[in-house]
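Every protein chain except one is present and positioned as in the full complex.
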Amino acid sequence: MARYTGFHAPNRTLAIYAAVFAFVLYLPILFIPIFSFNSGVYVKFPLEGFTLQWYVDLFNREPLKAAFWNSVKIAATVSLLSTVIAVPAALAIARYRMPGKAPAVSFMMLPLVLPGLIMGVALLGLLNRLGVTLSLVTVTIGHMVICLPYAISVLLPRFVGFNRSLEEASADLGEPPLRTFWRVTLPCNYPGILACMLMTFTISFDEYFMAFFLSGPKSTLPMYIWGQLRFPQDFPSLLALSTLILLFSFALIFTSLRLSKVGQTAQTGAQK
Amino acid sequence: MDVLDQLGAVREGKLSRRAFNRSLFAVGISTVMMPVLPRRALAAPEDHATWFTWGGFDIPDYFDEYVAKRGELPNFSTYGSAEEALNKLQSGFVADIAMPCMTDVPRWSETGLFQPIDTSRLSNWPDIMPDLWNVPYNLKDGKPWLVPWEWGQTSIVYRTDLFELQGEESWDMLWDQRYAGRLGMLGGGGDAWWCAAIKAGVPFDQIHTDEAFEKISAVLREQRPLIRVYSDDTTSTDTALAAGELVACMAWNSSAVSLIGQGVPVKFAKPKEGALTWVCGQMLHAQAPNLDSAYDILDSLMSEAASAALIGGSGYGGSNRKAYDRFTDDELAALGLSRNPLEILEAGHLGIPQTAEWDRRMTETWEQIKLGF
Partner (left out) sequence: MTHAAGQSLRVARPSALVRFLHRHEGWRGYLLMAPALLLMAAAIIFPIGMTLVMSTWSLSGYDMVATPGLGNYTAMAEHPMFRVLILRSLTIALTCTAVTVLLCYPMAYFVAFHGGRHKAMWLIVMTLPFWTSYLLRVFAWKVVLGYEGVLNTGLIGLGIVDEPIAALLYSQTAVTIVLAHSWAAFALLPIYVSLEKIDRSYLEAAADLGDGPMKRFWRITFPLSLPGVVAAFIMMFVPTVGEYITPAMVGGPDGMMIGNLIQAMFGPMNNWPAGAALAVVMMLTIGLAGLVFVVLDRLLRR
C-alpha cells in the first residue's frame, strides 16, 4: 500500500530545513575526508597538498586494523543482543500491568546516570573478584549494559502506541503468539527496531571508557585513537580510516536501497 | 538460496524483498563472525609477557633482541594517559610491565602493585646511564623500581613568526600579557608544577616546603587568565600551534621536532632559567605472570637498538649511552639532544621524586587552580 500523505502536501519550508539540518550535521564530518587527503600532518587550514599516503599507511598499521575489526564485531554483537533483549522488555513494559513496574524500569535506566568512568572501574573490580579474564567478551557485556537503557527508551514509545488490533486479528486467525510476534508485531514496528539497532551499534562502536577498563590485550578503535593522540604524525591515518568507514556505509546503504527497489518492481511486475 | 541464483534473480527482477533481506542478514552476520585474518607477528601465544604502555610505542622497532630470543613479539596493551593506566591496574588489571615516569615512582611503588627490578638479569644494564636511575625514592635495597627508558625535556615551543621575543628566551614567555588567550600549558602537574617552580625561582630541593607551594600557586593563578588551553594531548596542542591558535605552549621536545618537520616556524626554547628534564621508564608488576618473558622485554627495551630507534623515531632520548654513537652531532642537536646527554640533563632541572603526600597535595592544588579556584 503506498504511503498516503494525502493532505500532507510537500512542505517546502520543512524540506529546506531538512536539507540545511543535514548539511550542518555533516559539515564537521566532511572535514574528515578532506584532511585525510591533506599532505600536512596537522588538521588545519590551509591545505598543503594532495596525498594518498595516509591511506597507504593504513594498510600497514596492523594494530589499527585489528582495533577496527574488534570494534565492529563488538558493536554488531552488542546491537543484536541488546535489541533481542530490549524488544521483549519494552513490550512487557508497554503492555502488562506488573507490580513494581516503575521501580524496575527506573532501575534499568540507571546506567544512564552513572559516569562511564565509574561503571568501568566498578565493573572491572567486579569481574576481577569473579575471576573472569578480560577480553572482547567482557567489553561486549559492558557495552550491552550501557546500551540497554537507550534501546528500551527508543522502543518504548513505539510499543506504547502500537495498535494491538492487528495482533488480535492475527491471533483470531489462528497464529500462535510467537508467530504473531514474528509476522505482525516485528514487521510493523520495523522502523523502531531498526532505530534501536542503529543506536546501539553507534553507541558501542564509539564507546571508550568501558572498553578501556574491560578490555584485555585487544583494543577497540576508540581506545586506539585515544592512545594515538600523543603522536601527531600518526593522526591522519585515523582520518583516512574514518573516511573509509563513511564511504563503506554509504555504499552499503546505496546498494541495499537499489536492490530493495528491485524487489518492489518485481512484485508489481508479478501482479500484471 | 544460492548466491548465483540470487544474482540471477536480481538481474531478472525476481528477487523478493524478503529473500533479499534474509540474505543480507546472512552476509552481515558471516562478515562479522569471520575471524580476523591471522596477523603474523602480533599474534603472540599465551606465555609472552604484556607490556602496558603508551599507545604508539607498541611497535616492533624496540624488540629486535626479544624477537631474536623468543621468535615473536610480546603482548601489548596500551593506554592514553598514565592516570588511566594506574586506575586500570588498581582495579585489578594485571600487566607484567607498565610505563610511568620517575616522578610517579613514589606514588606507584606505594600501591604495592609493583616489585623492584633485579638488574642482574638485564644484560644491557651496564650501558644505562646511572644519572637516570640513581635518584631518591627509586632504589629499594639497591634495586630500582623504575628502569629508565626515555628521557626528554619540557620547555616552551613558540611560533617564531607570531611571538615577538623581548630579550632572551625565558619562562616569562608563558606569562606574557601581550598574548593573553593565545598561550598553552601542559595539563599534567608533573610538568606544569615544576616549570612554574622554575619560573617562581623555587629550587627543586625546596619544592616540598609550604613556602614553595604558596609561591608556585600564586604564579600559576596569575597565569590562568592568559591560558587558552591546558592539555597533555600533543596532537591538539601541536595543531593549535601550527594553526596559530596558540603562539606559545609548554611542550615536550618531540613537539618541536614534529612541527619543524612539517615546516611550521617554531623553536624549542632554551629558557634562561633552565628547562625541565624528565625520565620515564618501566616498572615490573608484583604479580607478573610471565616473569622471564618480562625480563626479556626489559632487556630488549634497554638495548642499544631500541634506544636508537627511540631517538630516531620520536626525538626522545634513549637511556642506553651506546645508542648515541649511531647519530651525528648535528642530528642529535636538531632533536634537542646531544652525545653527552648528561650536559643537557644538568643544564636543565631534573624532576626529583617526592613523597606520596606531596604528590597528592600538589595534584589537588593544581587541579583546583586549573578549574579556576
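Per-chain residue numbering starts at 1, and chain names A and B are given in the order in which the chains are listed.
Operating definition for what follows: a residue touches a chain if its C-beta (ideal position, glycine included) is under 8 Å from a C-beta of that chain, and two chains touch if they have at least 3 such contacts.
The model shown is predicted, which means the values in this text are computed figures rather than measured ones.
Colleague: Kindly state which of the options A:V41, A:I74 or A:I93 is in contact with the chain not pictured.
Modeller: A:I93
Colleague: Return the single residue from A:F59, A:W182 or A:F250 that touches the missing chain.
Modeller: A:F250
Colleague: So which of A:L80, A:M108 or A:V137 would be touching the chain we can't see?
Modeller: Here the residue in touch with the unshown chain is A:M108.
Colleague: Identify the residues of subunit B touching the omitted chain, counting contacts across the whole complex.
Modeller: Touch with the absent chain occurs at residues 81, 83-84, 86-87, 107, 110-111, 181-182, 188-189, 224, 227-231, 233, 235-236, 239-240, 243-245, 356-357, 360, 363-364, 366-368, 370-373.
Colleague: On subunit A, what residues meet the omitted chain?
Modeller: Residues touching the hidden chain, for subunit A, are 3-8, 10-11, 14-15, 17-18, 21-22, 24-29, 31-32, 35, 43-45, 85-86, 88-89, 91-93, 95-99, 101, 104, 107-108, 110-119, 121-123, 125-126, 141-142, 144-145, 148, 150, 152-158, 160-163, 191-192, 194-195, 198-199, 201-202, 205-206, 208, 221-222, 225-226, 229, 238-239, 242, 245-246, 249-250, 253, 257.
The rule is simple: only the chains that are shown with their structure count from here on.
Colleague: Under the touch definition given earlier, write down the residues of subunit A that touch subunit B in their complex.
Modeller: Within the complex, subunit A contacts subunit B at residues 40-45, 62-63, 66, 69-70, 72-73, 76-77, 121, 124-125, 127-129, 134, 212-213, 216-217, 219, 223-224, 226-235, 256, 259-260, 262-267, 269.
Colleague: Applying the document's contact rule, which stretches of subunit B touch subunit A when the two form their complex?
Modeller: 10, 13-17, 20, 24, 28, 32-33, 36, 39, 41-42, 50, 54-56, 58, 75-80, 84, 87-88, 91-93, 232-236, 238-239, 242-243, 258, 262, 264
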